[in-house]
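Here the complex is missing one protein chain, while the rest keep their positions.
Naming follows writing order (A, B and C), and every chain is counted from residue 1.
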Amino acid sequence: MTVGLLLLCACLALGTSLVLGYRRPRVWLTWTVAGAVLGLVAALRVLLGGDPWEWQSGFLLGGEAVHLRLDGISAVFLLLVAVGGGTGAVYSHEYWSDRRNPSSAPRGRAWWSALLLCMGLVLTASNGLHFLIAWELFAICGYFLITLDRERSGVRAAGWLYLAASHAGTMGLFAFFTLWASLTGSWDLCPMRTHPELAPLFWLALFGFGVKAGFFPLHIWLPSAHANAPSHVSAIMSGVAIKMGLYGIVRFSGWLPIPPAAGWVVLGLGATSALLGIAFAFAQNDFKRLLAYCSVENIGIIMIGVGVALLAVTHGDAPWGRLALAGALLHVWNHGAFKSLLFFGAGSVLHATGTREMSRLGGLVRNMPWTAGLFALGAMAVAGLPPLNGFVSEWLIYLGLFEVVTGKGTTAWIALPAAIMLAMAGALALASFAKAGALIFLGAARTEPATQAHECGYWMRGPMLALACVCVVMGLAPIIFWPALACAVSSWCPAWAAGTPPAPLATLGSAQLTLALVVLAAATALWWKSAANGLRRGLTWDCGYAAPTARMQYTSASFADIAVGWFRWALQPERKAHRPHGDFPAKAIRLERTPEMVLEHILTPVGDLIMRASATVRRLQQGRLQFYILYVLAALVGIGLLVLVGRTP
Amino acid sequence: MTLILHLILRLALWLLLAPLLPGIINKVKAWVAGRRGPPVLQLYYDLAKLWKKSVVLSQLASPGFVIGPAVGWVALVGAALLMPLGPAGSALSFRGDVLLLIYLLALARFCTAWAAMETGSAFEGMGAAREVSYAVLAEAAIIAAVLSLIVHTGSVSLITMLAPSPGAGAALLAAGLFTVLLAENCRVPFDDPNTHLELTMIHEAMVLDHSGPPLAVILHGASVKLLLFAVLLVQAVLPIGEMTPPAAAGALAAGVLLVTISVGLVESLLARLAFRRVPLLLTTAFLLCVFALLVAWKGDAT
Amino acid sequence: MSGTLNLVIGLAMGLNLIALGSSRLPMLIRAMSVQGVLLGVMPLLMESERLDWRIVLVALATMAGKGVLIPGLLRRAMRAANIEREIEPFIGFVPSLLLGALGTITAVALARALPLLPEHAGTLLVPGSLAAILTGFILLIGRTKAISQVCGYLILENGIYLFGLVLIHSTPLLVESGILLDVTVGVFIIGIIVDRIQRAFDSLDTRKLTTLRE
Partner (left out) sequence: MNPLLLIIVPLIGAALAALWPTDRTRPWFLPGVGLIHVGLTFWLFLHPPVVAADAWLAFDPLARAVLPAVSLLFLICAAYGVSYLRIRSERPNRVFVASLLAVLGLLSAGHQARHLGLLWITTEAVTLAAVPLLHFNSTPRAFEATWKYLLVGGTGIALSLLGSFCLGYASLHGGGVGDLTFTALTAQGAGLSRPWVLTAWVLLLVGYGTKMGLAPMHTWKPDAYGEAPGIVGAILAGGVTTVAFTALLRVRSVVAASGAGPIADRTLLVIGLFSMLIAALFLLGTRDFKRMLAYSSVEHMGILCVGAALGAAGAAAALFHVWSNSLTKASLFLSAGNMRRAAGSASMDDVRGMTVLTPRSAALFVTGMFAVTACPPFGPFFSELQVVRASLGSGHGVTTTLFLACLLLAFFGLTRVVFGIVDGRPRPAAQANSKKFIETLGVVAPPALLLGLSVWIGLFTPAVLRASWLAAVAQLFPTP
């Protein structure tokens, strides 16, 4: 079955699910999963077969001939779409079921299928006009998915922010594609490396796609949107949708001539968003916000890889770009896998307890062991700990950076700080997820709902298990995925087509495998030994305190206090404290909130300025006819002056 | 066959020698204080005793409470195996293995913190928070040190990387890494392993609720980590590569001993820092490593 | 010949000032209607040697429309609303007089600035029309009674009509009369709306007409 046929069938399947699935969940699920699987197969065929699929038809759409293409790069992302879309669909079958959300579940199903279709179109469209169409439609589908739960005003606000930000990005893309069209004379998208006059377009693309990708400081919409959306939507938005932005950057940085500064800028942006993103994450108390900010970090990590690749290109296709780009693409997959897993876990916690406040949870491991275990695995993966997949991609990116350093060029001046910031980001990620996992699942339940929590059902557990397996497999046998990555890398930069995998990757794989096995052995051995010695249950050591309560456990704010202090300059945390004093203190309050700094301290003032301008202008329409006629006279004079000033003698 | 043998020997070396270091440190402290102090092999006795003891689990704890220490221990030992031992080279060496080492330490940290949070005790939460937070700065310092070695040797593999440059660079690196060693192993001035005031502890606070074999594993792991850092420090500053094998081995052993003793001396001469000072000291360590990096850069530029 | 014409135009300009200066509505309406009649006379004066029926027709229609029909309409509305005078206008009467004078000067200046054909260079046609237009604007902007604003609008139209006279040869009858018809109907409809407003708000004070606003 050819790739084209597979894609066609996938389209049809999704279309069917879109049409028939509105009322029938099972039908919808079947067709959506079928579509996802077909897309997956198509992507794999391209990645392993190596040669891109291209289809050009005479059929005009908006005055442009339809032209589709699926090459290594788009296949990488199509794979992600398929996996994220399929697992999310299964998960939503229970999580957002008709029974629990009779009003919004049907809509949700329809928009989900539409979203997958549009993302597929974005990835295959090879004509600027159609790309733009698919892109905007995809953004709108995202909006309606985020705001499924429209009754809550918080959700609506978050959705609006997303829509506004994404439209701002789209305006950038308007300029990008029209400029492309007017410079090259056609809407058709194809490699343009040899046209230096196109170089400035890169910056437009970086902005336009960057808003969607959500790297710092364009991430403003991301935290609230991902936190307020239903969890399966958060999963696909965070795991897949923001990758569409990255796809744009990777795709067009591969086709456009690279301005000399590009590598530096992208690398710098990446490092910044890696560090600050995770710093923000660590400070959060809402675990979905924490995950959202962590996405900013991971986008940053990917951007570091892309940046290194760009540096390599501007330095004559230096070979170290290859490792970094491969790492970046691999991290695209990895992040897709473990972030979806984590959001699914978060969803089942939300599902079970109804709160997103970590400081209201605790001790869930006893009621929801599956979720706890899988979440812990995801946490280790996202913290980049061996032997899981997160480490492999970060390791590749590090190698890229190190090779830049050993290259001893001027480029090292950006690579050195980037490497250090990446290391700090890694340590902070570990801290954040130690905090998240521990506060949600360990210790004692802090509130009533947390004690009543229940484990999620099979429909929700299944996708989580599947993704967990993906994380483990990609960690233990990275070498399997090399051919696919090599194919994508070579389609990005033909000079790197040499398919031989870097030797260490294999060694690393075996090392990770041994490590995993030994870990299992040691764990069982120690458990067995302890059991043999005899296990007794006892009180937790509380330093002889008389009546310890669950509220006395370490909270999210106290856990993060030290590190947040170091990043106060960026996080601008707001604290409201009412210390107890007097012999019989009445009440003591300590409220902590970490605002979205860029939004609340930079954009909001600008917005207020514009709104003030608008208020001033609106005063013109004050209802008096006399003034209206005065305006006409004024216009007459104004235009007259304009004509006089510019009159050609 | 020989490979297996070699591996086993190396493993044994690490596992058996590691608990010696805390003993030596305590001896030095006692000597400075003019006491007799516990025997050098005290930790061995403790480990043996703990290994036989039964385990008390907090009512809140889940299996992770026991699994955590095991994974942490494995991670530390794995890291140790990656570390080349002078002439003996390393068990497994590949480009970028240094990253695996660093991240194995991180894995160990994650597991300890996780196990600590299991019981929901405020003290252990406190300890875990401190551990993971200070690690951010320590990590930065370590990576800076590694980068300086990379810049100097142009290699990204431990076995060839640990060929230090004599002079200022080495001195700066030594100072930086020594501070990091103190921090990572929770010694004075960052932490006081002997105090019993939970509020002031990091590592000890995290293991308050552990007992029996798990505790033994934790303690042994900690000692392995100490030895690991000592070895790293020595090889990062002493030009061991140029010596003949026996001399190299001797130098290595002597260096480790020296490091251990100096840790003991520091512990007996310095007081523990106030916690708000800790970041300052860590930043200093980081800056020392960065300077080492710059020196290495200039050294090669000229 | 152009002497008489200029005299008439001068009178019309004077009427502008009267319209600006008078606070009593009947006065305003009368000024406007007289101006309308004068405008009606003008084409006859301009074309006195070669009169043809179409000129006469246009002239009569103008006189009837501007001089009789519309003023009558406005008078009816005024009586219905039983208001006699314009109280507290936006722009007081003295200021509006000064503005009017200023406007007249500007008009003359503008007319000088623009190149004119010899046969128009001597006449006051262009300055007169511009002056009337500016007067109309001042009334529209400065008055608060609907009726005075309508008068302002009419004076504006008068000015434009005056300008139209320079094209009297070139504009065909159809256009001429169409324009005339439109203007008349327009003012007629305005009159109707004024009447409706009078009923809906039972007043013609436009300061009441400010409910629609941002």
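Convention: a contact is a pair of C-beta atoms (placed from the backbone, for glycine too) under 8 Å apart; a residue touches a chain by one contact, two chains touch by 3 or more.
The structure displayed is predicted, hence computed values, not measured ones.
Displayed chains that the missing chain touches over the full complex: A, C (touch as defined at the top). Across A:Arg24, A:Arg156, A:His315 or A:Arg366, the residue that sits in touch with the chain not pictured is A:Arg156.
Of the listed positions A:Leu5, A:Val19 or A:Leu61, the one in contact with the omitted chain in the full complex is A:Leu61.
The omitted chain makes contact with subunit C at the following residues, 113-117, 133, 140, 146, 149, 153, 156-157, 160, 163-164, 166-167, 169-171, 175, 178-179, 182, 185-186, 189-190, 193-194, 196-197, 200-201, 206, 209, 211-212, 214. Subunit A residues in contact with the hidden partner, per the touch definition given at the top, are 60-63, 129, 132-133, 136-137, 140, 150-151, 153, 156, 160, 163-164, 167-168, 171, 174-175, 178-179, 181-182, 610-611, 613-615, 617-618, 620-621, 625, 627-629, 631-632, 634-636, 639-640, 642-643, 646-648.
Keep this in mind: only the chains that are shown with their structure count from here on.
If you average the CA atoms of subunit A and of subunit B, the two centres end up 35 Å from each other.
Separating the CA-averaged centres of subunit A and subunit C is a span of 69 Å. Centres computed as Cα averages put subunit B at a distance of 99 Å from subunit C. The part of subunit A that touches subunit C in the complex is made up of residues 618-619, 621-627, 629-630, 633.
Residues 51-60, 62-64, 66-67, 69-71, 73-75, 78, 92, 94-97, 99-100, 102-104, 106-107, 109-110, 113-114, 117-123, 125-126, 128-130, 132-140, 142-144, 147, 150-151, 154-156, 198, 208-209, 212-214, 217, 279, 293, 297, 300-301 of subunit B are the ones touching subunit A in the complex.
Remark: subunit A residues 362-363, 365-366, 369, 372, 376, 380, 383-386, 391, 394-395, 398-399, 402-403, 405-406, 408, 412, 416, 419-420, 423-424, 426-428, 430-431, 433-435, 437-439, 442-444, 502-504, 507-508, 511, 515, 518-519, 522-523, 525-527, 529-530, 533-543, 550, 552-554, 558-563, 566 touch subunit B in the complex.
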